[in-house]
Structure formats: C-alpha cells, structure tokens
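Missing here is one protein chain; the remaining ones are kept as they sit in the complex.
For reference, chains read A, B and C in written order, and residue numbers begin at 1 within each chain.
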Amino acid sequence: MKRIFISLLIVCSISSASAQLDRARSKIKSKTIHSNVLNTGRNYNIYLPISYDLNPNKRYPILYLLHGLNGTNKDWFERGHLKDVADQLIAGGEACEMIIVSPDAGGNIPEEWNGYFNMPGWNYETFFFTEFVPHIESEYRVIGNKANRAIAGLSMGGGGSTQYAQRYSSMFSSVYAMSALMSIPEGNSTVTTNPNSKMEILNNSVIENSCIDFVKNASDTKKEELRSIVWYVDCGDDDFLIDRNIEFYQVMRAAQIPLQFRVRDGGHTWEYWHSALYTCLPFIARNFKNR
Amino acid sequence: MKRIFISLLIVCSISSASAQLDRARSKIKSKTIHSNVLNTGRNYNIYLPISYDLNPNKRYPILYLLHGLNGTNKDWFERGHLKDVADQLIAGGEACEMIIVSPDAGGNIPEEWNGYFNMPGWNYETFFFTEFVPHIESEYRVIGNKANRAIAGLSMGGGGSTQYAQRYSSMFSSVYAMSALMSIPEGNSTVTTNPNSKMEILNNSVIENSCIDFVKNASDTKKEELRSIVWYVDCGDDDFLIDRNIEFYQVMRAAQIPLQFRVRDGGHTWEYWHSALYTCLPFIARNFKNR
Amino acid sequence: MKRIFISLLIVCSISSASAQLDRARSKIKSKTIHSNVLNTGRNYNIYLPISYDLNPNKRYPILYLLHGLNGTNKDWFERGHLKDVADQLIAGGEACEMIIVSPDAGGNIPEEWNGYFNMPGWNYETFFFTEFVPHIESEYRVIGNKANRAIAGLSMGGGGSTQYAQRYSSMFSSVYAMSALMSIPEGNSTVTTNPNSKMEILNNSVIENSCIDFVKNASDTKKEELRSIVWYVDCGDDDFLIDRNIEFYQVMRAAQIPLQFRVRDGGHTWEYWHSALYTCLPFIARNFKNR
Partner (left out) sequence: MKRIFISLLIVCSISSASAQLDRARSKIKSKTIHSNVLNTGRNYNIYLPISYDLNPNKRYPILYLLHGLNGTNKDWFERGHLKDVADQLIAGGEACEMIIVSPDAGGNIPEEWNGYFNMPGWNYETFFFTEFVPHIESEYRVIGNKANRAIAGLSMGGGGSTQYAQRYSSMFSSVYAMSALMSIPEGNSTVTTNPNSKMEILNNSVIENSCIDFVKNASDTKKEELRSIVWYVDCGDDDFLIDRNIEFYQVMRAAQIPLQFRVRDGGHTWEYWHSALYTCLPFIARNFKNR
C-alpha cells in the first residue's frame, strides 16, 4: 500500500510546479543592469543550463534571443516557454548546453522606448554592444568568441538580430530570424521627423536599418563577411511580414550568401515562435564550433 | 509618411493582445454548472470556433478534453494554449471546426477532490455523464452523436478518457490519450481504505478502473465495441508512466483492437502535451464523420 | 525450435518483396488507353486501395497525380514509392482510401512529346479531359464528382495540375502543386515558332498557360470559382523554380484566394517530392467531401 501511495504522489509532484527538487536543474534568472548609455536600468532574463552550477569552471556558448515590439525580456520565458523547450532539447541531445539571454528592448507603446537600433535620445545598439554584451560575458561563464555566440529573435527582434549580425559579422556564428521585421512592410523610405513620438522614431530607425538594403548595398568584402555566418529565416505563410522575408531571401540568394529559408503554416503568433524554438536551438547548437 | 506609420502600428497591434478587433474570432468561455450529484458547482472552459456566432443554426462536433492530477479546467487553455493551437489548425485546414470543452476534475491536492471516476462521497463519473455532458450538449449547438463526439486528455485525464471510452463505447468516435495514467505505475492491486484521504480514495479508484485490466477482461462483445472507436496513445520516452502505456498498447494489440501508438521525445511535461495537440486535433477531426 | 525457425522465416518473408501473400493488399496496374485525339496509345499507372477488390460495390474518390518533364507514368510509382506511402498513410488513418492515377505525358526529350497543354500537333489537354478522365472514371469505381476528385503533380506536372484546376475549376476539390512550373522561370513572354522542335512547342505552351497570369487576369467570377478549390503550393528553398512559386502565392493572396504555401528544405529532387506525398495525400484526403 505504501508503494501505491508513493506512486500517485509521484504523479502529483511531477505534475506540480515544485517538482524534481532533488535533481540538478537549469535556472532562469531575472536581473537588471544599469546602462550609462541609456541612463537607466535595463532588465534581462537569462537561462543557465543544468551543468552550470555543477561544473564551476566550464564555459558555455551563448545565444542572444530578442523579443518583439511591445514586448520585454520576459516574453521568451513566459509565453515562449524557453526553459521548458531548452531543457527538453538538451536532454534529448538535439541541442548542446548553452546560455540564453534576452534583454529588454521594449515595453508598452507609446510610453516605452522600443527598438534595437540607435535612435535620437536612445542609443540602444550602443548599449547592447558596449555595455550589455560585455557585462553578460564577464558576469557569466561565456566562451565569448564568434564561434560560440549566436543571435536570434522574433519580429522586431528578428530584424534586430539580422541587422546586428550584418554589421557585427565578426561576432556571431549564426542567426535565426523569425517573422522578422526586415524593413518596414510597405517599403516606403520616407523618414519622419517628429522628435516627440517614440513610435515614429522607431519607425525611422527601422527604415534606416533595412536588412534588405544592407545586402543590396554590401561590398564584396562585406558579402564575404556575411558568408562567415550561417543564416536561417523562418516566416509563416499568413504573416503580414512574409513579403519582406521573401525579399530578404531573394537578395541574399542574389548576393550568393547561403541561407536556409522556410515558410511554415501560421501567422505572426506565439505558436509560430514557440514552435520555431524547436528548429532554432538545434540549428544554433550545431553551428557552435566548440562541440 | 502616413503609410509608414500605419504599417508599424499594424506590427504593434498584431503583436498586442487586443489585435484583430475587426475579424470574427473563436471564443473561450469560463462557466460554472451546479451539480446535484456532487452537491457543488463545477467550472468548465469551452472553446467555440470562429463560425459559431456567425452561423446561428450550425451544429458542431465536440471534443471533451481532460486535465491531469492537481490541475483544473483552466490548464489546457492557459498552459496548453488550446485556443491558439485550435485556431491555427482550423485556419490551416488541418482540423475542422469543433467545440472543445474541459471540465474541472481537480485542483490542489490534498484539499480538493481529484479524479474522473466514482469514489465514495464523490461520484464524478455520474456527474460527467448524467449532468455535464447533457448540459453542454443542450446549452451549446453540439451535433451530439457518437460520430461527432471525441475524448482526450493528459495523465490522469488520459486514463479518464480511455476508461470513459471503454465503458461508454457507444458515445465516442475516437480517443487520444497523452501520457496516460492507464493504471497505477507500480502495478500493485492492493486497495486502501482510509476514508479520510482524498488522495487514497483517488488511488483506489485508479486501481479499480485500470484501463489495462479492462481490455484483458473484455468479452468478445465488448472487444467488438472497442473496435468501433479509433484509438491513439502518445507517451514520452522519459515519462514515468511509459511502461503502463506500453502495456496498454500490448493488451490492445493482443485483443486485436487497432490503435495508433507513438513514443516521442519527452517526459511528463506541458511541452509534450502542447505539442501533442498538433497531432491530437487533426486526428480527432478526421475521425468525426460529419465532414 | 520450430517456433524459432518460423520466427526468423517471418523476418525473412516480411523483408522480401513477396511477403504478405495472405493479406488483402492494395494494387498497382499498368495499362494503356488508345487515344483518338493523339492518335496513339498512352500508358497510365493506377493505384487501387486495399478494399477495392473486397467491396465490389464501393466507389472511391480519385487523385490525378502528374509527373514532370522527361518523366512518364511510372515515376511516381517507381521513384516516388507511391504505393508504399499511400498504404502507410491509409493504414495509419492519415488518408482515406482513394484511387490514384498517373498518365503518361512525357518521356525522353527531345524525341517524345512532353507537356499537359494543347500544342500544335499534340492536343494533350483535350485527350486528358475528353478521353482519359472519362475512361478512368468509367473503367474504375470512381465517385466522379468535384467533391471527390483532386489533382496534384511535380514540376511540369505541378504547373499542369494548377492550370487544369484553374480552367476546370468545377472538376477538382483540391490541388497540391510541388516545385511547380507555374510559368517559364525567366518570365520571358516571347513565343517561339519552330514547328519542328517538341521542346520549343512545349516551351510556348508553358508561356501561354502561365498559372500566374491566369490569376492576374481572372475575372471576379473566375476568382470566386477558384475559391471553391483548396490550394496547396510546396516548393524547396533550393529549387530553381522557387521565385515563380512565390509569385504565384503572392498573386493568389492579392486575389484573396486562400492557399497554403510552404517552403521546405530542398531542391528540385525526388527526395522533396517523395516527402511531399506525406503532406499531399492527407491534404487531398481531408478535402474530399464523402468521408
């Protein structure tokens, strides 16, 4: 009888959120870093794999995972279930252990600054490369080279990760862009100048940082640098950003820069991005070179 | 400029929870039904497909979707993202429109009654078949026959749906059992008798309602009835309930009752059950006969 | 000992091509039909599902499955392993029983006539609709209405099935186009006039039967008719025909004709088409209306 009762308690405890107290587990931390560039604190969430605490000398590859417009550092963890997905893929051997970090680049529109680029009054990109990355890679046991650093993101964060890798191509081994805002959908290049609207300022920054134009205008040297990165673009057939993703795929092909391109069923939704993690993390992992 | 601004607002609004106000949408309702059998109110959540309000005379097939131990009617909707999955599969044509309902058969252990079977002091099964199903199928526009009624569930709800379909085989066209509690893991048949412990009472009810023993003991007539149902059993290779699911598969095969059996990567987790919905709903849909 | 020996013989016999003599099986037949239109015999291969011989009064839905340039009626059966795929999907419940037929519209270039359209001296389309379809649907137990007739194909046959469904939209319930020759890749509309080259004549017919232009030029009435068909377009990201498939997807979307669009990994290869069958047959099946 005791055995039965214990059995069902196992069912219970495994079903509950507080399960598996006795096993080594991956961890999520929510932290804040003060930015001198932005003159404010910025939050981030970070995933540390199971062995992180067990092997205090081991260093890990890292994935920077960017959220979308109107979102924050919590999105990938709360709605994207990042920890659950990463745990399963690592346990099943489909991805290697890695650190995954998502910084806050948004929040409620129009009150909050949204965007990954430098904008008048909000130099987020400068913050990202001169403060955030150095902080993370010294605070946590990150290997810290191109071969073991990757970037990915959804929507505005898909455009952000693509453009970051385009301009800082010596820093990233691979990019996985989901439903990416490769440029403004309508293709209009007019720049607005209302200095009071964070949305308009963001708008301008996206126009100025078109991932498509970047490839079109790339020199042969830059194209060769872009070939040092492994690219993956994933966008739903019902996504309102699909045409710009197609255009990106076509200019990359014309520039003879290899990339994987996928159109799956779906729209601009969390179901799409969550399922993309199952492709993204193995892709990122197999393009790390430390394995 | 106006066009650009509008474009980015579209990004924003689609990303936000309040999007798509102008389109017909599926709905989730949270309701309570009073049970005379249980002498208390019981909550349920129900999914109504897009056309439900548009076609006021149309009737729909229905799926009863059961939660697990320690869970409630909200689980499939909150952590299982049922609405998002159903919307996508229906939009993509992989599942037909259907009503999906999940009743509360649990809550915090050990305070709350958990379980789908009749137990001393808690005749849940009687409630389900004499009060809940009749209520749902008169309150909503359900077709209401075997050919258009299915049942599925996870863990304790996987065992519940299997056993319900076994005993009420004239009511269901198909069953999809995920990580199912086909019986108590250890295989111990001892029955405990502490009338004060809801957990022990549940324990006994699971032993007495073993889905495996049911097949072993089935008469030829009953076996023939079980063949009128299409069966699907799906359990992870890291699930602590896998051996009992294997045993169920083997006794079904021995009894020559066709079933689909799958072992995928994963454990007793929401990632497993969420991904199972992508197989479950198309399976359920193609076994409805009204299409 | 006898039991062991028998066991291994089972391994042997199941592994061998001549296995399963005692079970009802699906069948492939190779036949020839004389065409007055073409003034020659044309071969076809046909798949008859397991129950075909067992239920002599049952009628079946039908899929017309078209091969590509330089191919023949044998391709889907020999390299596409159509019988094996159909048998598995039907056994697993993912597709319903159906008849599948593939007519010869090609062979060695430049000796043989290739193509699905009417060309000077070779009215294949006339043959298909006035001789082939009527012959098949009287010779075999085909249901024979739009709701239970579908068409699919690869490359030249993907363009053929799309164009056939566009012009004969009252005949087909669904279309699955793989790596389709939606028009000539370069987009050149010049028509050549060498009456001696079968390749040039085919070339002209593909230009004249552009699936993309068809949608662009469709009247509102025709667009409404096209909406009565369920469309699926599937093309690899390394396929040299991908841009025309993208263009087709975009004009269909602009015309507000729903279609499923997928870009998977791969090129213009049999691995792509064979794997497409696993999506195609369930898609075709769930859009038949007799189920």
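One rule holds in what follows: a contact is a pair of C-beta atoms (placed from the backbone, for glycine too) under 8 Å apart; a residue touches a chain by one contact, two chains touch by 3 or more.
Predicted model only: the values in this text are computed from it and were never measured.
Just so you know, the chain we are not showing touches A, B, C across the whole complex. Which of C:Asp53, C:Glu139, C:Glu224 or C:Asp265 touches the hidden chain is settled by the complete complex: it is C:Asp265.
Of the listed residues C:Val206, C:Val233 or C:Ala285, the one in contact with the hidden chain in the full complex is C:Val206.
Of C:Pro120, C:Pro134 or C:Pro185, it is C:Pro185 that touches the chain left out of the display. Hidden from this view is one chain, which touches chain A at 92-94, 230, 260, 283, 285-287, 289, 291. Even with one chain removed from view, chain C keeps its contact list with that chain: residues 1, 3-5, 7-12, 14-16, 68-71, 81, 84-85, 88, 91-92, 94, 109, 155-156, 181, 184-186, 188, 190, 192, 199-200, 202-203, 206-207, 238, 240-241, 265-271.
Against the chain not shown here, chain B presents residues 237, 243, 246, 249-250, 260-265.
To be clear about the criterion, only the chains that are shown with their structure count from here on.
The centroid of the Cα atoms in chain A and the matching centroid in chain B are 34 Å apart.
In whole angstrom, the spacing between the mean C-alpha positions of chain A and chain C is 41. Residues of chain C found to touch two or more other chains are 260.
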